[in-house]
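Missing here: one protein chain of the complex. Every other protein chain is in place.
Let's turn to chain A:
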């Protein structure tokens, strides 16, 4: 009698296990499915073609006085932010998170980092150069960029980063601490809040997803 009960119990367990096997396969399949990251921003239709939002390819000056355009780096994806060196509020925290991203991707030639200063009056090329040196980074990988104030403010707007003059804000600027992810075609594909380490941790997987998508 006891052995019959034990046999029935084993049979029930085996049946339950068999019922779950298809679900296990299905859930594994779902995890493998990788949807493309969306292209952020408005889209226009011109002559039947869909035109997606693209960040303009402005001529910028880097910390070594070199004139650069991001299109010149062709086959890379970009992580970008807007900051200023004497910023007493959010910038150090955002740069700390940019440093985390730099550390993660410093040996990955497909990724570049761009920090744009919004304070042209104080952040000269010399000051940017010294800042980069003290941050201890490779300036071939992470560029500190400047341009005319109007260009930088417009560029920030195109990156969906809020930057405004505000006399009541610390040092006269009110700006967002977003870190933006650009693909090889200068489409905005994602962002995170640079003041929030958890948001940046989650952003690592967004960057990895774009890398997987762009370099199949």
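As a working rule, a residue touches a chain if its C-beta (ideal position, glycine included) is under 8 Å from a C-beta of that chain, and two chains touch if they have at least 3 such contacts; residues count from 1.
The rule is short, and it goes like this: contacts and distances are computed from a predicted model.
The listed choices are "UrcA family protein", "Cytochrome c", "ABC transporter ATP-binding protein" or "Response regulator"; the UniProt protein name belonging to the chain that is not shown reads "Cytochrome c".
Checked against the full complex, the one of A:48, A:74, A:88 or A:167 touching the unshown chain is A:88. Among the residues A:99, A:125 or A:164, only A:99 touches the chain that is left out of the figure. Counting the whole complex, the residues of chain A in touch with the unshown chain are 85-86, 88-90, 92-93, 95-96, 99, 127, 130-131, 134-136.
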